[in-house]
Structure formats: structure tokens, C-alpha cells
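A protein chain is absent from this complex, but the other protein chains hold their places.
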Amino acid sequence: MLANLPYYVAAWLFLCGLYGIVRSRHLVHTVISLTVLQSSTYVLLLAIGFRKGGYAPIFADIAPGVITVDPVVQALMLTDVVVEVTVVALLLAMVVKAFEKGGTTRPDDLRFMRG
Amino acid sequence: MTEKRRLLLFFAGAIGVASVYCAGIRNMPPFGHYRGPYGDVIARLAVYERHTTDTVNAITYDYRGFDTLGEEFILFSAVTGVMLLLRPETQERRRRETEGENPESFRDRAALSETVQVFTTGMFGFAVLFGIYIGTHGQLTPGGGFQGGVIIAAAPMLLYVAENTDAFRRILSHPLMEFFEALGAAGYAVVGLVALAFSAPFLTNVLPLGKTGDVFSSGTIAVISACVGVEVGAGFMLVTYEYLREILSREKNTED
Amino acid sequence: MMILGAGLLVLIAISALVIVRTDDVTNQILALSFYGLLFALLFFLFQAPDVALSQITVGAIALPLMVMLAITRMKHRGELKAQGQAEKGHD
Partner (left out) sequence: MLSPALLVAIPLIAAALLGGLRKLLPRLLTDVLALLTALFNLVLASLWTLHALHRTQVYWFGGWYPRGHMALGIGFVMDVAGCGLATLTAFLATLALLFSFRYTDSGGDHYHPLMLVFLAAMSGFALTGDLFNLFVFFELMSTAAFALCGLKTQEPSPLAGAFNFAVTNTVAAFMMLTGIALLYSTTGALNLAQLGLLLAGRHDRLVLAAFAFLMTGFLVKAATVPFHFWLPDAHAVAPTSVCVLFSGVMVPMGLFGAMRVYATIFQGCFAGTHVSWIFIAFGSLSALWGGIMCFAEHHLKRLLAFSTVSHTGLMLLAFGLWTKTAMAGLLLYLVGHALVKAGLFFCAGILLHRFRSVSEPWLFGKGRALRRTRILWILGGFGLAAAPGFALAIGESYISAGAGWTEWIFLAVGALTGGAVLRAGLRIFFGLGDAGPTDESAKVDEAPETLKESHQINWFLWTPALACIAGSIALTFWPEYTNAVHSAAIRFMDFGSYAHAVYQQFTPASMVRAAAIPGKDWLLAGVHAFLALGLALWAVYRRRIPRALRWPSHIEGPLRPFRALQSGYPGDYVAWLTVGSAALGAAAFWLGH
């Protein structure tokens, strides 16, 4: 368990994010919870590509052939970071607009279209 | 659904999801023992084939460059979405048009102090230069177009902090900003198309490779990185402006 | 270094729970900024300087800034509305 701590932290963050969205009482809170959910994938990817004693995959300071961590997951994480920030920007714009139109930031009040 | 029921339902599901997740983890290779081979092969190849020293950027902008093209357009459509959502509606637009946007008609609030102004102007230049440096050295050291672009986009915020609202507005509301954003986004795809003219697959590097370690050592990576930097920088400034536009125009009105 | 990493991970796990359980949004933004910094540190520690650099610029600056901007704009709108209602009341 302890040796694989990063993986379990990733699972924990994932559930925390879901929990945050479910219990959310403010739309901005929902968006922030979503970023927590997202951060679980950072930890997971980072942990997967890590090697004990490995160096960063930048061959400016180290000689080729030295053990490095996986560069591919880092490239995937860069994409992940962009996805996160764009989704947040879009969701926040929706929240702002919903507030300007409906005067509310409570998810409960969004129930105009029930049924 | 009441909150209590919702949470009960969620916890029932969450236990299931957690069990599935943990069951998966227990079969994963132990932490710290990445097995490869994808990353290792590319790490070995990139220095020789692409003359880059930062392998992550070789992957982002070349080996898996097609992903990054998609990613740039995720940013592009999100920025478009923000502009779409926060666009001034017809009434407000009309009001603004009748008022007229004459930049001479308003002044900045009393400046904080000259020291602060001088300092932030200096910092502004530094941030822009630093952003450009980070953006152009991606193939050699950590950084790249994306990081550089965000840093450049953050630079005008310094002016806002220094209450130099006028300069801030002028930079952010510049009509060319949208054009630059689109140019950066399209530029990436066009770089890919150039390869087709040389009857090579999309996004193939067609530029000569330089000596590993030089700024222009890695062909298209530098060009693509620059495009990404322009797009990201302009995109973030556009988003910031959309959020602040109303507040800025109000500040202007109160000072008239 | 592994102990440092483990400590950082535990800190991240705790602050994630704190973030989702905080109901006040302003406090949440502060926590989020701190959370972003923790991640940047984690990335440096686990040999991912590229990601750490974008995490610092995005997670610790751009993201909380955007939330802040959104809230400022909403507050601004709220004030405008309140003003408008007050003016109507005077008539």
C-alpha cells in the first residue's frame, strides 16, 4: 500500500472531485471540484512514468543513455493541463452568464427545465 | 432528490468506483518501475533524429504533434466560447456605441507612485522577454510555446495591478488580438500542410536540422512552438479582457 | 527524497478534501492556488520540469486568476443590479 501511495492518492483525488461536485452548493465550487477531479489524472500519469533514480528526460545536462523517467506521460500531462484550463474558462463563463441572467449561483436554482 | 438521498446514492456508487480503481491499481507495475518501451525508445531517438535535448517537447511538437494540434484548437474553441458567452448583448452594445470609445476622454486613476509604475513597467518588459525566452528554447530546456505564451499573457496583468488601466485596456482590447490568436492556431495547421507540398505526410519536418543545442536546431519544432506561443498568449489575453471588459468600461465611465 | 514526495502527496490528498469541503468560494480560491503550487513542487520532485513550469503558470496563477475575475465580474454585476433597484426605489 505504502509503496504505491501515489496511485492511491490519485484514486483519492478522483473520488474527492466527484464528491465535491455532488455536494456542491455554488456553481464556482462545482467548477473548482472539477479541477480537483482532473488533478487526479496528473498524479496518476506522473506516477506511472516515474522511475526510481531516474532523471528528467532533458539531455542538455545529462548524457544520453542515463536512466530517465518517461517523457511520454509528461507530454500527455501538458495536454491535460491545457484541457483543464480551457474547460475551466468555458465553465466559468457559463457561470458568470447564468448569474447575470438568472441572478443565482446555486445549482439548485438551475432547475428551470425540470421534467 | 434531497441532498441526503443524493449523497447516499453517491456514496453507494463511490464505493464501487473506488473498489474498481483500487483493484486496477493492485495489478499495476509497482510505483517507480516504469517498464517502457514507448518513452525509452523516443528518449533515445529524439536527440539523434530531431536534434532536441528536451525530449518532452520533441514528443509534444513532433512525435505526437497531432495531439497538440487538437489541443491548440481545444483552446481556440474555448476562447471562442468565452467570447460568445460574454459578448455584450445588443442593448449594451448600442449604449456603448452611442457613448463612443474615445481613449482621450478618460484618464487613469491617480497613480500609486512613480516607483511602482517604473518598477511594473520594468517587470512588464522582463515578463515579455522571459516569455519569449521560455517559448523559443523549448526544444533545449524545459519550457516551450505554451508556457511562454501564458507568461506573456500574464505580463499585462502587471499593468492592471499598477492601476495603469489605460495601457492595460489598450493592449487587451486591441482589435488585432483576435487575429493573432487565429493566426497562431492556423499557423500550426499550415506548418503541417507545408509538408504535404513536399509530398511528405502531414506535420513532417521539412526544415533542415541544425547542430543539437542551438536554438534553431530542430526544424519545425521551433516554428510550431512559436505559433503555439502566439495563440496561447493572445487567447489568454482575450479571455482576461472578456471578463474585465465590463468592469473596465465602468471605471472609465465613473471617471468621466 | 521519497519521504519528501510521500509527505507532499499526503498534503495534496488532505488539501483536496479541504477544497471540496470548503463552501466559501473566496477561501476556496486561496486553497486552490496553494494546491496548484503543491502540484508544481510535486512535478519538480518527480522529474517533470516541463509540466511543473506549465503548472506554475496555469495551476497557481492563471486558474485562480480566472476564478477571481469571474467572481469580480459577478460581484460587479450584483452591485449594478442593487444600484439599479435603489434608483428605481427613489423614483
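The chains carry the letters A, B and C, assigned in the order they are written, with residues numbered from 1 in each.
Everything that follows uses one rule, which is that contacts are C-beta pairs under 8 Å (C-beta built on N, C-alpha and C of every residue); 3 or more make two chains touch, one makes a residue touch a chain.
Predicted model, so just to flag it, every value in this text is computed and none were measured.
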| item | value |
| --- | --- |
| Partners of the unshown chain among those that are drawn | A, B |
| Contact residue for the chain not shown (choose from B:S77, B:Q117, B:S173 or B:T212) | B:S77 |
| Hidden partner chain, touching residue among B:L203, B:V223 or B:L244 | B:L203 |
| Residue ranges of subunit B at the interface with the undisplayed chain | 1, 6-7, 9-10, 12-17, 19-21, 23-29, 34-39, 41-42, 45, 62-67, 69-71, 73-74, 76-78, 80-81, 83-85, 87, 89, 175, 178-179, 181-183, 185-186, 189-190, 192-193, 195-196, 200-205 |
| Touch list for subunit A against the chain that is not drawn | 14, 18, 21-24, 27, 30, 34, 37-38, 40-41, 44-45, 48, 70, 72-73, 76, 79-80, 83, 86-87, 90-91, 93-95, 97-98, 101-102, 104, 107-108, 110-115 |
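Basically, only the chains that are shown with their structure count from here on.
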| item | value |
| --- | --- |
| Between the pairs B-C and A-B, the one where more C-beta pairs touch | A-B |
| Centre-of-Cα separation between subunit C and subunit B, whole angstrom | 18 |
| Subunit A and subunit B: spacing of chain centres that average the CA atoms, whole Å | 17 |
| Numbers and ranges of subunit C residues touching at least 2 other chains | 48-51, 54, 58, 62, 66, 70, 73, 77 |
| Shared interface positions of subunit A, touching two or more other chains | 5-6, 19, 23, 47, 50, 54, 56-58, 68-69, 74, 78, 81, 89, 93, 96 |
| In the complex, subunit A residues that touch subunit C | 2, 5-6, 9, 12-13, 16-17, 19-20, 23, 25-26, 28-29, 31-33, 35-36, 39, 42-43, 46-47, 50, 54-58, 68-69, 74, 77-78, 81, 84-85, 88-89, 92-93, 95-96, 99-100, 103, 105 |
| Parts of subunit C lying in touch with subunit B, wherever the complex brings them together | 48-54, 57-58, 61-62, 65-66, 69-70, 72-73, 76-77, 80 |
| Residues on subunit C engaged by subunit A in the complex (per definition of touch) | 5-6, 9-10, 12-13, 16-17, 19-23, 25, 28-29, 32, 35, 39, 42-43, 46-51, 54-55, 58-59, 62-63, 66-67, 70-71, 73-74, 77-78, 81 |
